[in-house]
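With one protein chain withheld, the remaining protein chains of the complex are depicted in position.
So that you can tell them apart, the chains are marked A, B and C in the order they are listed, and the count of residues begins at 1 in each.
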Amino acid sequence: MSDTESAGDPDPAADGAAPDADAESTGSVYEGANLDKEDVVLEVDGLVKTFGGLVATDDASFQVERGTVTGLIGPNGAGKSTLFNLISGFYEEDAGTVTVNGADVTDATPHRIAEHGLIRTFQTPRKLEGMTVREAMLVGPQSQTGESFLSLLTAGDTVREEERANLEDAQRILEEFEIGHLATQAATDLSGGQMKLVELARAMLAEPEVLLLDEPVAGVNPTLANKLRDQIARLNEQGVTFLIIEHDMEFIMNLADPIVVLDRGSVLVEGTPDAVRADDRVIDAYLGGGE
Amino acid sequence: MSESPGPDADADAASAGRFGDLTPTEQGVLVFVAGLLALLALGLVTGGLGPTYFMYLIGLVGMYVLLSFGLNAQWGYTGLINFSVAAFFGLGAYGTAILTADNSPIAGGISPVLGLFVGLLLAAVLAVIIGIPTLRLRADYLAIASLGLAEVVRLIVLNEREYTNGSAGLRGIPGFFEGWPVLSTFPQAMPGLRIEIVPGSPIVLQQPFYQALLNVGLVFVFVAITFLLLRRVHRSPWGRVLRTIRGDEDLAEALGKNTYAFKMQSFVLGSVIMALAGVFYAHLNLFVSPGDFEPINTFYVWIAVILGGSGSNRGAMFGGFVVIAIREGTRFLNGIEFIAFDIGPLRLLAVGVLIILVMRFRPEGVLPPQRELIWPSALDDADVPGPGETQRPHATDGGEQS
Amino acid sequence: MSVLEYLANGLVFSSIIVLASIGLSLVYSIADFANFAHGDTMTVGAYSALVTFGFVGGLGARFLGLPLGFFVALAVGVAVAALVAVITQRFLYDAMDVDSIGMLITSIGVAFVYRALIQFQFGSDFVEFGIQVLRPIEFLIPFGVRMTLHDVAIIVSAAILVAGLHTLLQYTDLGRKMRATADNPSLARVSGIRVDRITLWTWVIGAGLAGAGGVFLGLYNQISPRMGFNILLVVFAAVILGGIGSVYGAMLGGFLIGMINQLTPILTDVGIPIGIEYANAIAFVIMVAVLLVRPNGIAGGQGAGT
């Protein structure tokens, strides 16, 4: 792997690369993005989910404000992944609502929710048999003309233009992620960490309002983890909102603000990393109630 | 690396130019197909194989290629396990037969062109009817359910005599070009020919041969249209979504793709192509019966697709050849005195053994798909690295696409 | 025909379907794939019994209208079906490196190989055991039930086998291990159960019961190379109705599907124009409906042995 070059000082590199490349293509959607912290992009209200007798999510409520990187942490079994599946439409909730960008998506299917601007990744990267990295990337862009069967027959020129633009965007984003050289590799040949980078890069092609990452650095070596963190920070500066589940405290505490702590299916504490770290309830949740 | 869709995988057998450029597998396939054709040609010139029968075989190959294309569009592209191939094939055949056959209890004597559209329409409707309940099912349940529903269709065709003639089948189906100018009288108009390549065993070309030639022309047109259509739609955003669904349906959903709608499109497309094969078959065989709905016909097509490599259109073509080699080769073996077996079980054994061998030793098939599913001409135009360090020209097949 | 007679026929047919369903369900849960060769395993059992019966057919006294030789043949049919399945499992399925869909496709190949080999040996025509056809039991005729002793023999034998399986599962160590392995294979391993041996026994029992089902199907109808594959989908319908993986669900599903199958003529009797020729089609439609509405089956998708 030759992706270690600039791990030390990524911010200048990112700043240098991003603006000019962005000016005309995908980056542009964020130009007008409202960075007003008051603006709520995702709202979860009173979500409940039980499996059999087990309450996995218990009246969970919180908001993700536009422009933030919000961390979602909690001890094992706190219900973080269940919550992600509820938000993204893969589970049906027993009660409560989910609002994305002001639209009620509580009962919507996952693809509808994605159309509302909420894109998620999965904990274990999904490797796509028989696809190259850039092919896998190109599944990202939303509402492609060429996804309509009829348009393939009637609007070939439009499809070609879109494909060309998407292809170039994909390549540019891969370059920004410093994995441009992987574009034509088989997706199945990538390491888990590289695949996580590709997933993040692909999600960017979908131009999400809010991006849900499920353990972005689990099983990722420290070098790549740093790179992922830098990329997330850079994208956040461009206006993308993140909600991130992560077990690696070092990683999430340095990246996210605010942090939402989940315990036994509901929100225990919400606050800045320092506040959360100092909160006895959080320490108890992790180390176990002493009494 | 030769099996992964790597950068150097762009060339296909046709455009690579030199034999030496091909992978050993591709060479093997090419040798096999060439050998088979040579064998047939030998049979032809020595009189062992009648020219009309030769043409009939070619027609059947084309039919299986079509069927394989259809299944490929479902299983190969999207991962839908459709065990009701025979139902769609049969429905296509019955759709046109019911309009055109002499003894059709409903119509009869209507133009085969109209029959073609009715056959395809029936298949599309059935695909939607079967698809609505089953496409939400888990893969193995879809397999069982689709086989069951195909049986339901067969039982209906067998038993609803007042519409289908039941087990007697439909006879007196005209050739496809009946009523067309020039083509309908082409076989009669052509002069009889006698070609003698090997002395003593002349090849005699008469009216049936020209009829068979017409049929081959017809299936060639069907195959060509289908191939071009599939190529156009597969190497596209649409095809990419299907492949993503095949790999991981949840992922496709999470990326905003309405997977149910895509699965339905792929299912209907494949089913209509299967029905097209059925339409051709009706006008080739001039007789259809409920036996055409037998599940074994479904599995012939399956072996063609998994052997060729699911998702790969050239693999489907190769598979079509092999199935005919099995079907007709067994007939040939049966002719040899000292290994005289029944044809039926020999075919069954060959199909069974081949399925087992492929799944055991080469589950990805002989010619797995190797192309990136990206609109070809866009790849040429875009300011991105080409398809790989080998710098093989890939423009050869891109130009005609847009 | 009377409703009672339909029910009697249903009982006979159910007996056969139950035997086949149990094996299919056992293998589905423990080997984790839909075994399309299961129907042809039944055929293997039927033909093995047929051959054996040719040698021992005249043997001994009669029981339930059947010579003792028939029961010897039944035992051989069961044994051969089990043996063939074990050989296939050991030398083919065990060595496979594909997912459950790949296994499913492979099992179709296996089904064809079984059937082809049988066809080579015995041809494609229908054959029979050649046991004299009995007159219906006099006692039952006034009730409108025409049922022979052979039918009773099928029901009784199936009941004995099912009871035997129940005893095995509930009261023997092997049975408990089988249920434990089906319930939670990784915990079974952690507990010290040699899972591969249990898997093999599961195949033996599943295929053995299928063999018995095949023999009875041959006695009830006729024997032909296609008999097993033709009935396979009905068996799948039963297994899915009962809930895949549940032995007792398979029994219940088999019973219901068998009954529904034989009760189809009632539809015509009450004026619904769906004839007996659609008996199988009804089973398939029920199957699809169950998959959609209640994919875990009516028994509710609990592990084997519930």
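Note that in this section contacts are C-beta pairs under 8 Å (C-beta built on N, C-alpha and C of every residue); 3 or more make two chains touch, one makes a residue touch a chain.
We adopt the following convention: contacts and distances are computed from a predicted model.
> One chain of this complex is missing from the view, so tell me which of "Cation:proton antiporter", "Dihydroorotate dehydrogenase", "ABC transporter ATP-binding protein" or "Iron-sulfur cluster assembly scaffold protein" is its UniProt name.
"ABC transporter ATP-binding protein"
> Considering the complete complex, which visible chains touch the unshown chain?
Visible chains that the missing one touches: A, C.
> May I ask which residue of C:Arg146, C:Arg176 or C:Arg226 touches the chain that does not appear here?
C:Arg176
> For subunit C, enumerate the residues touching the unshown chain of the complex.
173, 176-177, 179-180, 183-184, 186-195, 302-306
> Can you list where subunit A touches the absent chain?
Subunit A touches the chain not shown through residues 54, 75-77, 191-192, 218-219, 247-254, 273, 276-277, 282-283, 286-291.
FYI, only the chains that are shown with their structure count from here on.
> Comparing centres built from CA atoms, which chain ends up most distant from subunit A?
Most distant chain from subunit A: C.
> Centre of all protein Cα atoms: which chain's centre is nearest to it?
Located nearest the centre of all protein C-alpha atoms is chain B.
> Write down the chain pair with more C-beta contact pairs when A-B is set against B-C.
A-B
> Between subunit A and subunit C, what distance separates the C-alpha centroids? Give it in angstrom.
51
> Please report how many Å separate the Cα centroid of subunit A from that of subunit B, as a whole number.
That pair's centroid distance is 43 Å.
> Distance-wise, how many Å sit between the C-alpha centres of subunit B and subunit C, to the nearest whole number?
35
> Mind listing the subunit C positions that touch subunit B in their complex?
These residues of subunit C touch subunit B: 33-34, 92, 95-98, 100-102, 104-106, 108-113, 115-117, 119-120, 123-124, 225, 229, 233, 236-237, 240, 275, 277-278, 280-281, 284-285, 287-288, 291-292, 295.
> Subunit A touches which residues of subunit B in the complex?
Answer in residue numbers: 4-7, 229, 232-233, 236-238, 240-241, 243-244, 246-248, 250-259, 265, 269, 311, 368-369, 372-375, 377-379, 381-385, 387-388, 401-402.
> In their shared complex, at which residues does subunit A touch subunit B?
88-90, 109-111, 114-115, 119-122, 126-132, 134-136, 138-140, 142-149, 152-153, 156-157, 159-164, 167-168, 170-171, 180, 183-186, 188-189, 202, 206
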